[in-house]
Structure formats: C-alpha cells, structure tokens
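All protein chains but one are shown at their positions in the complex.
For reference, chains read A, B, C, D and E in written order, and residue numbers begin at 1 within each chain.
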Amino acid sequence: MNLLAVGAHPDDIEFGCAPVLIKEIRKGNQVKLLVLSRGEAGTTGTPDLREREARDAAAKMGASIEFLDFGGDCNLQYTPENRLRIAREIRIFRPSILLATHPGENQHPDHSVVGKLTRDAARLARYGGLLKPLASHKIDNLFYYNVTQHGLTPDVVIDIGDVVDEWEAVMKCHASQVNSRSYIDLQLSATRLLGLSVGVGHALGLYANDPLRLDALSDITLSSRNF
Amino acid sequence: MNLLAVGAHPDDIEFGCAPVLIKEIRKGNQVKLLVLSRGEAGTTGTPDLREREARDAAAKMGASIEFLDFGGDCNLQYTPENRLRIAREIRIFRPSILLATHPGENQHPDHSVVGKLTRDAARLARYGGLLKPLASHKIDNLFYYNVTQHGLTPDVVIDIGDVVDEWEAVMKCHASQVNSRSYIDLQLSATRLLGLSVGVGHALGLYANDPLRLDALSDITLSSRNF
Amino acid sequence: MNLLAVGAHPDDIEFGCAPVLIKEIRKGNQVKLLVLSRGEAGTTGTPDLREREARDAAAKMGASIEFLDFGGDCNLQYTPENRLRIAREIRIFRPSILLATHPGENQHPDHSVVGKLTRDAARLARYGGLLKPLASHKIDNLFYYNVTQHGLTPDVVIDIGDVVDEWEAVMKCHASQVNSRSYIDLQLSATRLLGLSVGVGHALGLYANDPLRLDALSDITLSSRNF
Amino acid sequence: MNLLAVGAHPDDIEFGCAPVLIKEIRKGNQVKLLVLSRGEAGTTGTPDLREREARDAAAKMGASIEFLDFGGDCNLQYTPENRLRIAREIRIFRPSILLATHPGENQHPDHSVVGKLTRDAARLARYGGLLKPLASHKIDNLFYYNVTQHGLTPDVVIDIGDVVDEWEAVMKCHASQVNSRSYIDLQLSATRLLGLSVGVGHALGLYANDPLRLDALSDITLSSRNF
Amino acid sequence: MNLLAVGAHPDDIEFGCAPVLIKEIRKGNQVKLLVLSRGEAGTTGTPDLREREARDAAAKMGASIEFLDFGGDCNLQYTPENRLRIAREIRIFRPSILLATHPGENQHPDHSVVGKLTRDAARLARYGGLLKPLASHKIDNLFYYNVTQHGLTPDVVIDIGDVVDEWEAVMKCHASQVNSRSYIDLQLSATRLLGLSVGVGHALGLYANDPLRLDALSDITLSSRNF
Partner (left out) sequence: MNLLAVGAHPDDIEFGCAPVLIKEIRKGNQVKLLVLSRGEAGTTGTPDLREREARDAAAKMGASIEFLDFGGDCNLQYTPENRLRIAREIRIFRPSILLATHPGENQHPDHSVVGKLTRDAARLARYGGLLKPLASHKIDNLFYYNVTQHGLTPDVVIDIGDVVDEWEAVMKCHASQVNSRSYIDLQLSATRLLGLSVGVGHALGLYANDPLRLDALSDITLSSRNF
C-alpha cells in the first residue's frame, strides 16, 4: 500500500504525523513525503540546510521525499494550478491513503492551504478530463494531521508507543528548528496526553475527511475508552 | 464477540441498525437486543402485539431479546436509576460493542434519552463501587444509530447490500407499524442514498461516541469516497 | 418574478434544484440558468456535447440559459473579478430570487466557489459605485442547493411530487453523465428520503442565506413535520 | 387559525413574542397563552399580582390565557408528566402554530425547560396511545422565541413596526417587573437592532424547530437583506 | 475576594483547577471547596478515606471544604432542589468567582450535572423570592474546568508554573486514586501541552460562561500566542 503525506514546510510531516508513517514503513508499505516549500521564512536555518534536514529525516524513516516549489514558505496559495500540481503527484504515486495538514483556519496559513489543496487535489485526480495522459486515480482515504493546533478531538487514534523513540530521532534531524524552540516537547506532550486519555503511553490523533467505511462493526477491535 | 443494541421501542433497533447486527450474526457473533418499552403510546398495535412482533423479528435475525420496564413508551427518563439498570445489563451480557439511538435532541424524546442513558451506563459499568457483586465491565466501542433523523454525516459507513433483503423481512415483522406508515420505505431510502453516496447499493451510517482506535492507518482498506 | 440559478457545471442546476425551478416556470415566472463552465474536466462528454445537453435541458424546462467562461471546469476561483462578473449578470437579469450551490467546503471545489461568488455578487450588485452605468439591483432572497452533499438539514422544504417526472426527463438530457454513473438515482433517493421525512412523495431541501422574512407567522400554512 | 404560546413566567410571552401574536389577533386568528408558573421566585411582585398583570396583558392583546401549576417558578422540570400536561393542552386547543421559549441552555433554566417540554409535547400530541380519549393533534409548525438571550441569528424575521406601540402597552401591564429593571428597553433595543438590520423600524426574530415548508420558493416575497 | 469551587467527587477540584485556586490563596483570597459526593462509586477507596484525602488536600491548599450529600457518587441529578441547595451555598459564602466542572456531555455524568446545577444556581442566587431570608447574591464570573476532557480550546489561560509543585503535592493527597491510575500524569500532560502552546512551562485553561468584561482592552497585558 502507498501512503502520501503532504506538508508545507520541511518539518511539518515529521512533527505532525511521522509516527503513523513509521508504523506503515515497518509493515512494508511505501511512504512518500511531499514538501511544498523549503522553509524560507523561518527565523533559523537556510533553505538548503532545511532541505538537507528533511532529506535526512526521510531517510531515517525509510520514506522517499520530494520537494515542489510553490513560491516558497508563507507564499502557498489556494489556486486551481496548485491543486492540479498536487493532483499530478497523486496520479504518479497512486496512494491509497493521503495525509495533509488540517484545513481549519487560525494556524500557520500555509498549513490550512495545504489541507485545502490536498483535499481538492484528491477529487481532481479522479476526473478523466484533467492532466492527460496521466491515468485517473482514486484514493481510498484522506486524513488530516496537526502541527501546532492540539485542540480538536480526533476521529482516529493510533498507539505510537513502539515508535516514539524513532520518532524523536526523526524530529531531531531538524536541528535548525528544534534547538531554538520546544517543538519536540510540544509534540511529545500532545501524544502523551492523548495516549494517557486512551490508556497507552503515547498516541497520535488524526482527522478523517470522510466517513470510515468498515466491512463490519466488529472489524474495530481496539478501544480508545479509558476515562 | 458480543454486541448489545438498546432501543426505546419494539421496532427501533430493527429500523435503525438491524443490518449491521445481521452481518455480525452471520459472522458468528452474539447479538442481544434490549428494549425499554412495549410501544404503549403507539397509535396502532397493543403492547402485547408489539412485544410479539419484536420477538419474531429478533428470532428472524438470530438475536436474543430482552424487555425492561422503564415506565412505558414516552415515559423514559434520564435518571441515575435508569442508567444503573442498563449498566447492570452491560455487566451481565459483557458486550464489546454497544449500540443505542443517537443522544441528540429534536427527535422522539425516548430516543434521545436511550442514547444518554446508554452512554452513561457504559461508564458506570466500569466503576467497581457500583452494582456489586457483578464484575466491572469495560466496553470497547459505543456507536449510535438513527431511527428517523437522517440529517447528520455519519462517522462510520457499512455496506449492507448483502443483508438488505433479510433486513426488509425483519422490518416487516412489525406489521402493526409498517402497514399504516412508510417506515420501511423511509429506512430503505436513507440507506439507498448513503449507499449511492459511497458507491454501493445500500449502506448504513453510524456515529462513534469516541475516536476510533486503529493499530495502523492501513487497517482501513475500504473507501467511502464516491462523489 | 425572475429567478436566477447559478451552477459551475452544465448539469449542476438540473441535478441540484431543477424541480423548484420547474414549479416556478409553471407558475409563469422567468427562470434563467447561468453556467460557469462547459464541464471540461469531466471523464465523459466533450465541452460541446455538454453545452448542447444543458441547452436541451433548459429548453425542456422552459428556462433561458447562458454560459460564462471562468477559465473552465475545475478552474473556478474566488476572486473580485469573478464576483463582479456574476454581479453584472444579476444587474442585467434583476432576479428576486437567486440560487447557487452551497458554499460549504468538502465537495467539488467549484461548487463551493460558485456559492461564495454568488453570495458576494448579490451584495456587490447593490453598490452604486460599481459596474456603472448598470443600475444597482437588490435581490430579495438567496438560497443554496446541493449537488452531491446530502448531509445538512435544510431550512426550506418544497414538495416536488408534481414535477418529479419532468425533472427526471430534464436530468436525462445530460446523457453523457447519467449513463455512466448513478446521478439520477442519487438525486431521486435524496428527494425521496426528504419527501418521506416530511410526509410527501418527493421533496427538495434548500438552504437560506438570510433569515426568511414573513409578514405574519400564519403565512406559513404547510408543515414539514411527519415523524 | 389557532396559535398557542407557552411561557414559564407571567411575562415571558409578552416580552418574548407578543408582537407577532398581536399581528395574528389583528388578522382574526385565535391566540392562547399558556403560563406555567405565577412568578413565585421574582424579586418583586406577589404571585397574585403577577397573575393579574398577565391577565390584564392578555386581555389587552385579545388573547385567552391559562395558568398551569408545574410546581412554581424555578421548579419547572423536564419530565414525562410535564410533557404530557402540555400535550393535553395542545390536544384541547388544537393550534396550527406553537411557540415556546428557546430550548438552548445558559439562560433562565425554566426557559430552556419550557422549550424542551413544548417541543416534545408537540410530538406526543400525535401519538394515539396517549391521553385517551382526547383526539390526536398534529401541529403544523413550532417556533421558539427569546426572552433575554439575543445572540442567535433568527430563522424567521417579522416586521412589527405597526404593533410596537401596542406591544409596549402590553409589556407595561407587568408593572411589578418593569418598574425596577430595564426589561422593556432591552426588548425594544433588540427589535430595533434587528429591524434596522433588515431595513424596517422594529422586527422580531424567531427560531424554527423544523424546516419551513413552502409550496414554491416565490411564496417568499419579502426580504431581510439590508446591509 | 471569595472563590467557590464545586466538584462532584472528592478529587475533581484538585485535579481540575487546584492550581488557579492555589494562586488565589497565595494572593490572600478566600477559597472554599464544595464537594457533592464522597466517591462512593469508585473502584478504590472508601467514602471515609476519600473524604479524609480531600480534607487533607484542602488543608494543604489553604482552602476550606464542605461536603454535601446529593445521593452519592453517580447519583447526582439535575433537579430544582439540587440547584437550590447550591444556590444556598452561594448565598452563604458569597463568592465573586464560581468554578464548576464543564457542563458539556460525554464525560462522567456527574461532571456535566455539576456544571449545569452550578450554572443555574448562580442565577437562582439572585432571585429575591427564593431561599428567604438569605440575602440575594450576584456572582461576578463563572468559569468551568475539566477533569478528564481535554479537547476544547479554553477561553482563559493561566500560567501555573509557580504552583505546579504544590499542585502535585495536593493531588498526591488522593492516594487511593492516584496509586492505581495515571491521573496525575494526565493532568500534568494537559497543563504541559497547554503551557508549551502559550510559551510557559505549565498552564491551565478554563472556560468562561459569560463574556469577560474589561474596563479597557489594554487591561489584558499578557499573551497566549506562541506558535
């Protein structure tokens, strides 16, 4: 199975959803990271350095990575052209599962834009009249992850206790960012809180864009009920 | 696996979620129906008749059924005593999955009350200081179903195409209700609309009380994306 | 009375709100369809064919129709220029009632954009400093319709039982679309479900952008209460 | 046509929705006020005085009035018995339109309870198995009014400019309440603000419990669009 | 200034909002804890033990504490009588600030009930016709705290870094509860996550029942903006 994760900045995917990707890679699935800027607006780190850090992080995870130039950090726009560029990547990599930052507002504007572009791109990838001659592709599921917003109840929760150490190592690849601020601590506090809430050590929450389709209710055998 | 479905009236469970229960029974799981009134307020049908219809329907499904007296149709109340009575049933049957009518308001008031009572009962069933000497029980998941409200986007969708004929036969057991009104047509229209929306013939939607816990994202292999 | 319906694609209006338009035409009102693309992105059907299908459908309904080029299917953008182009059409046709696809997100992005553009255009049409020398126009009411989203409780419900056959014939004009997918079945299931919910055969629901102004409460003499 | 308005305290109906009732009375419709306490908890005014004030106000409006004892001001409870008592009144008076205080929380708890009881009573009044031998009754529409909450966008807006003087006189009947606090000023400010928002002098907003059913869209000939 | 905090169980206040109370006590304000059960339903700890633990915790904080018998743990009900009992306590202690568990549903039912009872009691305490001859009292502000729900964005955030050690010691007074489960870890994870989100070590979030009234905008001199 192929999973494609989209992020606005070189560290978004690693901070926001790397643990679930690491779990998939361990299961033998193919994971690709699609990064839409090189962090040009950051207070610390040059674009070249930030790209290198992201490539190191992807390599450590066992994921492939690709950078697209959408005009640079803080310049991402919700336009038909940008939607189509992501749709093109979806047609090429043909993921079953797609992940992007949450489209909700009141966060870094690039995060919201990436969520909206990716959501729409997943539809456009299905329409036969577009992007010829690339064959249409229909993803199965689209999930959203958070980078710095942690105030919404997730739809899906995944125990990440077995990959939390590897996750921390992956986050540390972004040395230009984590040395000056408490990003790693923030993410681990969020997964610790959610983990305790559901009865495990650390858990990551995601948001489903569509209803989850099950073959039968009893296919869900785990529980998130702890308090 | 045990599944317990709770309804206010003799036909709520059959109209609202029987197809997913039938699927579970076909898989070999144990399903019990807990009915909290005998339809005393209905315009048609006597309480005795309605109980018989429900027992026939349960038998046809292959489910066990039990009636509890909570004061009769239109008399269900959200009280600690009533919560405890359902918690007692949970401790006795020990279900992994619990289903109840949606607790949202602006519907038959009994439906909302059953949703709230069952939601709370699932917590109380865990607390050691209550209902001694019955052993505590922690359910894994609580889902809500609709009877006549069809205006909310569900969290979970299940293809019921293979059981829709059996479902219709089960609904017809409630002859005192279905002869005078379009209940069966209403339910089949709702599952037809949702089915077409997700790309199958008929589908039933449910609402999750808690985040769904997965071992890995790729455990979800079906898709509800069709339009 | 003039009614103007705006759609992104050649079949949006027919699938989403044609029954209420047919009722108005039968009452002697003037209905115009404004279509903002020629379905260039569709998997089936050429733009020329799709325009012809839409013109046939409009003729069958008794509505006038006009196509505007906004850059093509999947290219509609929420920009001041596009708002003004719709405002210009409002000033020319001077409708009392305006209809557009719902502006909510998580649907075909063109549908959301058409809802937002039309909503804003209805304001701009009032401002004297714009679009001179076309005289300002103030619409009375703006309603939204759905094309493939059917999960919101409508604000307004209209019995369409007397026009459902004509509606089906109108939808069938879009042969390039309806032969390959279950669009007609989807719409009829939605209006059937809503119809049963309110006690008629088929009903269409709409969303009001503004509070409905009545002269007196008793002007509302019909009821949507059935379950 | 009959309209039944339900209030918790002797002045709720007068302050919250009297202008729309006065308009109905002027049109020749029958209006009845159902009051569920005698204001026993008020800081000023005795129960006897408050009942007299309400009877005076009803007489001035041309409405009939009835007091029911539900245990007194601040003692209203959301119970099956209380629902049935209101359902009984519905069956006796047989209104087409029913009005009650909004069921939302975070206001005087009696107001929320009256909204919930009345909403449910309107359903129960339909069920043949209840309240025999009183014949079942199905209302057409249920609207909610505000007493002191003014922060929700209404669903329906009605110009009350022609009855605002009579309304003020009706409110002044509750001398024990209005002399000590700014109730009248509060209501007139709310209707003035809403009136200006929709382009008239004073307007009252109401909330619809169910979608409004129209025969055709063009039946709505007024507009609430002003800014 | 007097602050009154209301909790359903002997440890609710300590786990949910003790840090802000400790800060007030250090400033010289009077804090009283009102506890509405003795934890009778708990899996561990007897009622006597749990009351002793709570008294120890209150003493360590420097707060007074009072237990009221509302029928015991898991038996709290939203009734007029119970509202009045809390209103009576409000009239006696005359707090400016009142705190209670959040009234939202889908948590321990007692928590929701305490939130609703306290919210309503704060209104009833103002009405002159009730609870004579105790003088009416109007609180200034009502805030809600969480015990185990941590998924809502708070309205108010308070840095608790300087009292976190004392808070931990206070929580440890509830030895019968904290030895068997991860309650303390859960609370500290939540305040750590919120603290990092706003740029401090630990912060507690609260929910305001009413708009906050300021004399001037510039009275707010701190910031919660960090990411």
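Simple rule for what comes next: a contact is a pair of C-beta atoms (placed from the backbone, for glycine too) under 8 Å apart; a residue touches a chain by one contact, two chains touch by 3 or more.
Remember, predicted model here, so these are calculated numbers, not experimental data.
J.: Under the definition given at the start, what are the shown partners of the omitted chain?
T.: Within the full complex, the chain left out of view touches A, C, D, E.
J.: Would you indicate which residue among C:Val35, C:Ala54 or C:Leu124 is in contact with the undisplayed chain?
T.: C:Leu124
J.: Of E:Glu40, E:Asp120 or E:Asp159, which residue touches the hidden chain?
T.: Spelled out, the listed residue whose C-beta touches the missing chain is E:Asp159.
J.: For the full complex, which residue in A:Asn2, A:Thr44 or A:Thr153 touches the chain that was left out?
T.: A:Thr44
J.: Determine and list the chain E residues touching the chain excluded from the picture.
T.: 1, 3, 20, 23-24, 27, 29, 96-97, 122, 138-143, 153-159, 198, 203, 205-206, 208, 210-218, 220-225
J.: Over the whole complex, note the residues of chain A touching the chain we left out.
T.: On the side of chain A, residues 39-44, 71, 73-77, 105-106, 108-109 touch the unshown chain.
J.: Please give every residue of chain C in contact with the chain that is not shown.
T.: Counting over the whole complex, chain C touches the hidden chain at residues 79-80, 83-84, 103, 116, 119-120, 123-124, 126-130, 136, 209.
Simple rule for what comes next: only the chains that are shown with their structure count from here on.
J.: Where each step is a move between two chains that touch, what is the least number of such steps from chain D to chain E?
T.: The least step count works out to 1.
J.: Tell me, which chains sit next to both chain B and chain D?
T.: Looking at chain D and chain B together, the chains touching each of them are C, E.
J.: The D-E interface: which of B-D, A-B or C-D repeats it, judged by over half of the contact pairs being the same residue numbers?
T.: B-D
J.: Report the inter-centroid distance (CA atoms only) between chain B and chain E in whole Å.
T.: Measuring from centre to centre gives 36 Å for this pair.
J.: Which residue numbers or ranges of chain E touch two or more of the other chains?
T.: none
J.: Can you name every pair of chains that touch?
T.: Here the touching pairs of chains are A-B, A-C, A-E, B-C, B-D, B-E, C-D, D-E.
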